[in-house]
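Every protein chain but one is kept in place in this view of the complex.
Here the chain labels run A, B and C in written order, and each chain numbers its own residues starting at 1.
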Amino acid sequence: MRHHSAFVAVTTACVAAGVAVVAAGVAFGQADRFYPSRWGADDQRGAANRITPAKVLEARNLITRGAVYELGRTYEAGMPLFGTRHFSLRIPQTYGPMGANRTMYHDEVVSAEIGQVGTQFDGLGHIGVGDLFYNGHDRADFSRGDGLIKLGVENVGALTTRGVLVDVAAFKGLDVLGDRYEITRADVTGALERQRTEIRAGDVVLVHTGWGSLWLADNARFGGSAPGIGLDAAQYLVEREVVLVGSDTWATEVVPNPDPELQFPVHQLLIPRNGIYIFENLATEALARERVYEFAFFYAPLKLKGATGSPGNPIAIR
Amino acid sequence: MRHHSAFVAVTTACVAAGVAVVAAGVAFGQADRFYPSRWGADDQRGAANRITPAKVLEARNLITRGAVYELGRTYEAGMPLFGTRHFSLRIPQTYGPMGANRTMYHDEVVSAEIGQVGTQFDGLGHIGVGDLFYNGHDRADFSRGDGLIKLGVENVGALTTRGVLVDVAAFKGLDVLGDRYEITRADVTGALERQRTEIRAGDVVLVHTGWGSLWLADNARFGGSAPGIGLDAAQYLVEREVVLVGSDTWATEVVPNPDPELQFPVHQLLIPRNGIYIFENLATEALARERVYEFAFFYAPLKLKGATGSPGNPIAIR
Amino acid sequence: MRHHSAFVAVTTACVAAGVAVVAAGVAFGQADRFYPSRWGADDQRGAANRITPAKVLEARNLITRGAVYELGRTYEAGMPLFGTRHFSLRIPQTYGPMGANRTMYHDEVVSAEIGQVGTQFDGLGHIGVGDLFYNGHDRADFSRGDGLIKLGVENVGALTTRGVLVDVAAFKGLDVLGDRYEITRADVTGALERQRTEIRAGDVVLVHTGWGSLWLADNARFGGSAPGIGLDAAQYLVEREVVLVGSDTWATEVVPNPDPELQFPVHQLLIPRNGIYIFENLATEALARERVYEFAFFYAPLKLKGATGSPGNPIAIR
Partner (left out) sequence: MRHHSAFVAVTTACVAAGVAVVAAGVAFGQADRFYPSRWGADDQRGAANRITPAKVLEARNLITRGAVYELGRTYEAGMPLFGTRHFSLRIPQTYGPMGANRTMYHDEVVSAEIGQVGTQFDGLGHIGVGDLFYNGHDRADFSRGDGLIKLGVENVGALTTRGVLVDVAAFKGLDVLGDRYEITRADVTGALERQRTEIRAGDVVLVHTGWGSLWLADNARFGGSAPGIGLDAAQYLVEREVVLVGSDTWATEVVPNPDPELQFPVHQLLIPRNGIYIFENLATEALARERVYEFAFFYAPLKLKGATGSPGNPIAIR
């Protein structure tokens, strides 16, 4: 196993670090057996199972003013993109008019990593622990060139539940958290306390970092790193039994991780290990500005068969 | 004007037909001046302006059970497509694992007329009367190769309002309306009476025809024609001041139109002339089966800059 | 090895079949070691190495009339496609004119499996024996989501050499070979004898089956099976030390293979085992009609970095 010595080093580092050891211990210990899921060995929906009619009604009861917030950013040429991903939209030539009523029409042709550019929802087929994904599915068994045959985003269903904004930037007294800032468990609980908000099982949790203010304004800095939750903060959200964690950064988690041996460990902790979804590049600024810390959250991924993620424009309502 | 004689013929036919004359008279008369819009000459949102906080609260009050219905179909190879449109989804090769925690990831690359395949929302830039679109915008002024610079779907915003299902198939005592069946004003009002439902200003109206049962089951018949609302039924919905008309067919309106001179006249009546949106290929069957005729409707188009439409997975909640 | 019992069965079948045993013996024996290549362990160009300045001059000397034949088919909507592959070409909206000279321009946006639709050249990264490709390269070492890092088609270079058409249809006295007809070694040598043509080391060999007459005329039959060379005919071409084998079918080899245990074994024999390229869906009919059995052949794959194949419009000149 080529990473053997790295494992030892990491485990040691985690023990020394203290904070990260719980999650990292799960990740690297001999008993790293994160499946079957708590929703059964055949489940493909993960934490979406936490959304019950009672949660829908809990969301409903938060709607008192009829104020609606769009949380999706605009998909456009020039937006920050990860690696060599692309987004192309073209309006083809029009021909017409048709009929005595002279109908003309436009459509558009789009090519993109459409589930993984801009505002993006990460499904259970997106991230694995080695070749093992959520519920222990092996890539060899479900990953196909024309779509995943298990864990596709079409299985998720509607996510309509109570939403909570955790404004960590405000808690730290900043407009924008610093580059590479790791949000800790204490930051999350401190921010919640400041806001007088609690997280409940089945909630969607959105973390406001202020990093979204760099979107289109400083793409190089925006994509070069990201403040975000670390392993311990993520573990806290796992314990709270949330459905989804989102934020206004491209990764939701801190990148690079403070532990240089780890690559996107929070993605792993949330998605394959706990079936919890991630939503990136959300427009959380209006919620933060208006101190909307509790809201009804509505989102249903596009039913893209066999996709790993989905674009979206989720809605928060008060 | 090369269609001049056709116009005369059509107008005559419409007078003879009686029913269509109201809408067609608007369409073809000398006073065919459908702009500026009632929301002002600069408006780009059309009937979305009808959604007020009061409508949001009206929707909220319909949520009593917490039952959620996804109204989007699955986007997949093999689904019916209009003309030469395409839908391609591929999962690229994976490389890894990365880091001591052995992260692997999948993403997807999609190419498609993404706003005009499968479940699709038609925005105000989709349909024109000759070169004139909603609010009189001339194609020459806003249609560009890399996106519309006016009337793009990113302007629509969230559509969260009361929804009504009009089950015309049930009203006619059929599972599926016949090929090319034109739904009349009387069919709509009759179905509403049968259901004891009313349509109110600011509502979203979905018409159930049963045609969706042919989806993937008989694509050739599904796409070869479509039952749907005719001009007079559409005019009724215009008068009811709705926000959006959707259905379980690929056109919402009857295709071909009974008047052979007309091409997609209902699209024209709704979109450019009245700023009312259309939503096609919706999965209305569960609502019909469970007789959910009134519901809270939630949808926000993807903010695809300069796009004519958007894919979607709208939600109905009771 | 999960195919173990199948291997035994196949080997037995091959021995019984006699003809196939040479190639199949190579394929399934214990000593199945097809690498390093004869051009060295680091080679990425395969049989393209056979093209020397002397071969170029040999091709040149075949040009006596200045008659040019395009061998590529038109890429268009409606052409036969393998599986769920697609081809989409759109002309975006135009904006202008620009400048006092009123320049207008069109371009096009294409999405396709561009190296593997229509007339298509198969490179060394296209086909493997399990995970091992040409020169023993393991997929894990060179296959990446955004392009192969070894064996990409950009390494091939120009293929400018003597070309030979083998008109097997004419040899069999047919316009079109039958569905699933396996061209044998004797068919190839017989056709060559009839034509009084010889194959020399470093040649490109194109096999005319007449199957191309079904292109766009009967796509379902065209793609449902294919006449083509079998393993023994392919082995003959390997022995002749050719550079490339092409034809007017979508596979060049017979499909399905007469041995139901084998999937595209000729692709394997030629590409990974011998570094010989395949060119599919060529327009060979003009050459056959005019009995142009020897010609100068010119083709250079598009230098698509990391691609497995290339589209093309190769040229034959007499």
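Operating definition for what follows: a contact is a pair of C-beta atoms (placed from the backbone, for glycine too) under 8 Å apart; a residue touches a chain by one contact, two chains touch by 3 or more.
Note that the coordinates shown come from a computational prediction; the quantities given were computed from them, not determined experimentally.
Asks: Given that one chain is not shown, what are the shown chains it touches?
Replies: A, B, C
Asks: Decide which residue listed in C:Arg50, C:His126, C:Lys172 or C:Arg185 touches the omitted chain of the complex.
Replies: Residue touching the absent chain, from the options given: C:His126.
Asks: Looking at C:Ala47, C:Leu148 or C:Val207, which makes contact with the chain not pictured?
Replies: Going through C:Ala47, C:Leu148 or C:Val207 one by one, C:Leu148 is the residue touching the chain not shown.
Asks: Which of these, C:Gly40, C:Pro97, C:Gly178 or C:Gly224, touches the one chain of the complex that we don't see?
Replies: For the chain that is not drawn, the touching residue is C:Pro97.
Asks: For the chain left out of this view, which of A:Arg38, A:Arg65, A:His86 or A:Arg291 touches it?
Replies: Reading the full complex, the residue touching the unseen chain is A:His86.
Asks: List the chain C residues touching the unshown chain?
Replies: Contacting residues on chain C, toward the hidden partner: 3, 6-7, 9-10, 24, 27-28, 52-57, 60, 63, 65-68, 70, 72-77, 85, 89-91, 94, 97-116, 119, 125-131, 133, 139, 143-148, 154, 157-158, 160, 261-265, 267-268, 298, 300-309, 311-315, 317.
Asks: Mind pulling the chain B residues that touch the left-out chain?
Replies: 83-84, 88, 90-94, 106, 109, 111, 146
Asks: What is the set of chain A residues that contact the non-displayed chain in the whole complex?
Replies: 77, 84, 86, 88, 92-95, 107, 111, 143-146
Assume only the chains that are shown with their structure count from here on.
Asks: Where the CA atoms of chain B average out and where those of chain C average out, how many Å apart are those spots?
Replies: Computed value for the inter-centroid distance: 47 Å.
Asks: Please work out the Cα centroid separation of chain A and chain C, and write it as a whole number of Å.
Replies: A distance of 45 Å separates the two centres.
Asks: Find the geometric centre of each of chain A and chain B from their Cα atoms only, then give the gap between the two centres in Å, rounded to an integer.
Replies: Each chain reduced to its C-alpha mean, chain A and chain B end up 30 Å apart.
Asks: Send over the residues of chain B in touch with two or more other chains.
Replies: 77, 94, 107, 111, 143-146
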